[in-house]
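Quick notes on the structure that follows.
Complex shown without one protein chain; remaining protein chains in place.
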Amino acid sequence: MSNFGSDNVTGAHPQIMAALSRAAAGSATPYGGDDWTARVQDRLRQVFDKPDLLAFPVATGTAANALALATVVPPYGSVLCHADAHVQVDECGAPEMFTGGAKLVPLAGDHGKLTAAAVQAAIDHAGVRDVHRVQPAAVTLTQATEAGTLYGLDEVRAISAVCRAHGLALHMDGARFANAVAALDVAPAEVTWKAGVDILSFGASKNGCWAAEAVVFFNPALARDFVYRRKRSGHLFSKMRFLSAQLEAYLEDDLWLANARHANACARRLADGLGQAGVTLAHPVQANEVFAHLPPPVRQRVADAGFVVIPWGDLGPDAVRMVCAFNTDMADVERLLAVIAGRAG
Amino acid sequence: MSNFGSDNVTGAHPQIMAALSRAAAGSATPYGGDDWTARVQDRLRQVFDKPDLLAFPVATGTAANALALATVVPPYGSVLCHADAHVQVDECGAPEMFTGGAKLVPLAGDHGKLTAAAVQAAIDHAGVRDVHRVQPAAVTLTQATEAGTLYGLDEVRAISAVCRAHGLALHMDGARFANAVAALDVAPAEVTWKAGVDILSFGASKNGCWAAEAVVFFNPALARDFVYRRKRSGHLFSKMRFLSAQLEAYLEDDLWLANARHANACARRLADGLGQAGVTLAHPVQANEVFAHLPPPVRQRVADAGFVVIPWGDLGPDAVRMVCAFNTDMADVERLLAVIAGRAG
Amino acid sequence: MSNFGSDNVTGAHPQIMAALSRAAAGSATPYGGDDWTARVQDRLRQVFDKPDLLAFPVATGTAANALALATVVPPYGSVLCHADAHVQVDECGAPEMFTGGAKLVPLAGDHGKLTAAAVQAAIDHAGVRDVHRVQPAAVTLTQATEAGTLYGLDEVRAISAVCRAHGLALHMDGARFANAVAALDVAPAEVTWKAGVDILSFGASKNGCWAAEAVVFFNPALARDFVYRRKRSGHLFSKMRFLSAQLEAYLEDDLWLANARHANACARRLADGLGQAGVTLAHPVQANEVFAHLPPPVRQRVADAGFVVIPWGDLGPDAVRMVCAFNTDMADVERLLAVIAGRAG
Partner (left out) sequence: MSNFGSDNVTGAHPQIMAALSRAAAGSATPYGGDDWTARVQDRLRQVFDKPDLLAFPVATGTAANALALATVVPPYGSVLCHADAHVQVDECGAPEMFTGGAKLVPLAGDHGKLTAAAVQAAIDHAGVRDVHRVQPAAVTLTQATEAGTLYGLDEVRAISAVCRAHGLALHMDGARFANAVAALDVAPAEVTWKAGVDILSFGASKNGCWAAEAVVFFNPALARDFVYRRKRSGHLFSKMRFLSAQLEAYLEDDLWLANARHANACARRLADGLGQAGVTLAHPVQANEVFAHLPPPVRQRVADAGFVVIPWGDLGPDAVRMVCAFNTDMADVERLLAVIAGRAG
């Protein structure tokens, strides 16, 4: 495919479609009482080496994030997040809706990343226990970030230490969690609960599924009222096996990591090729997204050749985003590079 | 299948799976900018003979209902509904969440149906323009009802006349709309907008889809802010074609009506056979649901034979619900009847 | 005064005005850090014989009720209340707003009173732990009721026992709490926390104050987030001493009980006189409200004589409400009785 606009322009991976087809026949207990859903939770417990985690399938990343935050943030609470975070910028106020009107506090940070220092400063400034002020209740990190960068283990640990010290929950928006784990090459447990993450939005829709995410509570006590909030928001599927069958196939034989590795490799190749062509990158390329400055004539050539890339005005008038996915064809990457370098058109 | 517990114990119809498989390849504009979604709206415009209707796919009936109501009911408004309505009983407060705290006003009515007189009386009693009282803003009907019964055209028209006279919107929860249309044998337009319905939750999940509904606005002006509310509630799918491909296949060659006719015929046969066996029905059987009083020994035989039916305590200690679906095997119906009649076990 | 429409047609008691005048001079720490507020809490601790209660002044009964319920009812929760309760009928959905969309479940009951059996039945019917159903979280009683009747100690205890058994909080709407305590002639502790009440809306506005209520938490742990909710809803007064000075004067030398006893005595005399005149009462008269059936000619005489009484259609076309207050002139009661009896006009 020649569409580098986003990883959500893709459809579903063949193995996931096959699993859905198998799941379509016969009857099953509705609303999550089915075997697929039970198996997904078991599998996630293995993946994360955490036998007591609780995992709940939902269909969209916005639902996963908003529900996760609503379980730990009261209406008078606040969520500290990066100024470019999806929850702050791209969800039309979903966290505010699900929490009953909590406030998101956008913080600055290079390349899409929060720092422990910035989180600490925000808490210091927040007026803790001052009734006139919303009360910090959670921090949310995006891994991989909206800038296509990664939090290292030490960075997550440092932020979680600040959270612990002040009683805040730590949520990770893992819409591209697979890309992060593949790139960091760490055990999923290391970069999540062992580093202090309480709740993970485990994304799958961008990496081979149709529409499937899991909200993973590493601390099961936090999940106490999740099921009511999920139902109440319309996110409890009657035919839950539809979500769970996707997730089961996604996890089977580590398809999720294979898919992510492929996307990351394509992005790596793209970044390297751009560097060789003298193109300036706007962010380090660490997962499956590439942000670059392309002069207008180059962008014209790219468009003329039938490639879709997305203008990214926040980074400047000549900036674009290019995203690689599980089904990106490396030949398309090479062809795109040739067009950019002026070797093809 | 021998599971008569609900129509949501089913998986997906083969034609719908086939359509999904076809849709899985290639790239598409995300968030509903794809061709499938456009075609579904076109097709619904034909089905309802209404060239300016607006239709929005969502994944669950609860989402469809709550979003539909939220577009027309302010936080200080009320929704008049049957006391047994799904929105009132089975959605864990979703309409309250989506409207920002409106009140549902449950009304009594035989066999799951509201009457125009009951709606009028509720409005008379509501304190219209009294600032101490929530203000009636919408009526919601369920077609087919939770009791498996149907509103006739005259009944819908009478209720909509009351709505019109008082400026209330009329919503129809059509989780089993296909069963109703098939049973009434009317044009979809007749029982909806021509009878005064403003918004329809057009259900498909119970009748052959995995998870797909469409919120249909017959009056497009009412849809003004729907898209923001859908996004904000986490119900805008990035890979929208997943929902739309289901709906397209569902509508193609009137699969939706064929599925519903089959389910209705199974229920009809079940009801007739129960009558012959001397079993008392709790509600008239007009669509695909059967409510009956089964003495304990009969229920034991049914369970022993491997059939799933659902105890329905609201109708009495011996009441059960049996639901037929698009994939119910008529042979299973006959077998169930034989067990109930004591001819098999 | 000849206005028997409500106890809120009154102004403020002279002792309360005098206290306000004294409080007007000088500076004080804002937002409740003042001495008046501290003294009110101390005084309430004495009044209720509960040294660890927490009391928070607010200005309106609707605020008191909605804030009290919001501290113990989650968005997916429900509040069991009488069908005629102020929270259900007369607050334009305030509890729904403050709880983030919880559901009020109206229950029937003679003369404005819930029974333990009705509460138990509602819980049995509610679907506890069923994610499709809102979860019962609180019961609210009104004391004295909207019908001018009283819960006896045994009745409160029986209801609180049901609450305890199912983990529900028990709230008491005490808009006319003074009238109830005066009529029951019990210690305030007996009819509240000793009988199992967790939170009381301690009303004062109807009984001599301008605008002052206290939300009283007998279990201080429940008040954990009250102060944030109060601020967030605009009910934290900067010049809190204005509220607290009213409450201090209201409590001083048991002015609250003296006022209530006077109102009750007027209502008692009114009820007795009506009985002698052959007028049918619609509810027993146990506090300061009288509901009676007055034939049209009698109502015309009452109006012609300049008395304000309120038509009360819920009780029938000839029903009226007459309310006595702290400043009702017993001579006016006698005059009203004379008019009703046809002895004057």
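Should a chain be cited, it is by its letter among A, B and C, assigned in written order, with residues numbered from 1 in that chain.
In this section, a residue touches a chain if its C-beta (ideal position, glycine included) is under 8 Å from a C-beta of that chain, and two chains touch if they have at least 3 such contacts.
Here the structure is a predicted model, which means the values were calculated and not measured.
When the missing chain is restored to the complex, the residue among A:91, A:173, A:198 or A:213 that touches it is A:91. Considering the whole complex, the residue from C:44, C:59 or C:287 that touches the absent chain is C:59. One of C:74, C:93 or C:188 touches the chain omitted from the figure, and that residue is C:93. In the complete complex, the residue from A:104, A:159, A:249 or A:290 that touches the missing chain is A:104.
Residues of chain A in contact with the chain left out of this view: 75-76, 78, 89-93, 96-97, 99-104, 131-134. Panel shows chain C; residues 1, 3, 6, 8-12, 14, 17, 20-21, 23-30, 58-64, 66-67, 91-94, 97-98, 205-206, 210-211, 228, 231-239, 241-242, 308 of it touch the chain omitted from the view. On the side of chain B, the interface with the absent chain consists of residues 31, 74-76, 100-101, 131-132, 135, 225, 227-232, 236, using the contact rule stated above.
Here is the rule we use: only the chains that are shown with their structure count from here on.
Using the average of C-alpha coordinates as each chain's centre, C ends up farthest from chain A.
As a whole-number value, the distance joining the C-alpha centres of chain B and chain C reads 42 Å. Note on chain placement: the centre of chain A and the centre of chain C lie 51 Å apart, centres being C-alpha means.
Look at where the CA atoms of chain A average out and do the same for chain B: the two points lie 34 Å apart. Looking at chain C, one finds that residues 75-76, 100-101, 131-132 touch two or more other chains.
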